[in-house]
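Note that one protein chain is taken out, while the other chains of the complex remain in position.
Entry: chain A
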Amino acid sequence: MIEVKDLHKAFGDVKAVGGVSFTARDGEITGLLGPNGAGKTTTLRMLYTLMKPDAGQVLVDGIDAAADPVAVRRRLGVLPDARGLYKRLTAAENITYFGRLQGMQDAEIERRREALIDALEMRDIAGRRTEGFSQGQRVKTAIARALVHDPRNVLLDEPTNGLDVMATRAMRRFMHQLKAEGRCVLFSSHIMQEVAALCDRIVVIAHGTVVADETPAALLAQTGEATLEDAFVKIIGTDEGLAA
């Protein structure tokens, strides 16, 4: 479970995040929806302790990220915005490296790696060096290495960004599987269809603050709109930066 309480972060004069609070529960998919530049990536970066919040608190399974960032990172599986691979290593070697950094035993790494390679349907590319991988192959590898340590909480920053339709559908199936396994899945997106198709709970962020935190049904009811798309536009106040 991930609890975010009143996060603030500014870069110089630019206020990126100004009071974001929400909770992402186990066994649910929580969507962080917002236009480009709304503060989604910055919020996630504070969650996985890459950045220190100016104010506010992040709790992962009850552990304070400010007090014990290493323990928090151990409980998270993260697909960051930056998903660079080591191009001179094979996909499997990339995954193994992260397993070792997680402090796992070699036998355990191998078991998890093979399971993830099957779950992500990437058996055909596992032994290839990642140089020249397609966007979809890169994302699969990046997800596999992020989840090698079997984390309870999964953070995905725009996981379907740049993927084709087939890869996007595979990604959604995979997220449903993570949910079925009882994990807490939090992902960010600026694509409304995707959030609508996947989420149990939607957190809408605009201009660095949370403007809605509801189930899809409640969101419709709250805005009195017939479709989620209209509901989002109404909440955010503009359709700029959103994609259907």
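The working rule: contacts are C-beta pairs under 8 Å (C-beta built on N, C-alpha and C of every residue); 3 or more make two chains touch, one makes a residue touch a chain; residues count from 1.
As a convention for this text, contacts and distances are computed from a predicted model.
Visitor: Given that one chain of this complex has been left out, which of "ABC transporter permease", "Dihydroxyacetone kinase DhaK subunit", "Spermidine/putrescine import ATP-binding protein PotA" or "Succinate dehydrogenase / fumarate reductase iron-sulfur subunit" is its protein name according to UniProt?
Guide: The chain we cannot see is recorded in UniProt as "ABC transporter permease".
Visitor: Quick one: which of A:Arg73, A:Lys140 or A:Lys179 touches the chain that's been left out?
Guide: A:Arg73
Visitor: Which residue from A:Thr30, A:Thr43 or A:Gln102 sits in contact with the chain not drawn here?
Guide: A:Gln102
Visitor: Pick from A:Gly12, A:Gly84, A:Gly132 or A:Gly224: which residue touches the chain that isn't shown?
Guide: Of the listed residues, the one touching the omitted chain is A:Gly84.
Visitor: Write down which of A:Lys40, A:Arg112 or A:Arg145 is the residue touching the left-out chain.
Guide: The one listed residue touching the chain not shown is A:Arg145.
Visitor: Which chain A residues touch the hidden chain?
Guide: Residues touching the hidden chain, for chain A, are 48, 50-52, 70-71, 73-74, 76, 78, 80-89, 97-98, 100-103, 106, 142, 145-146.
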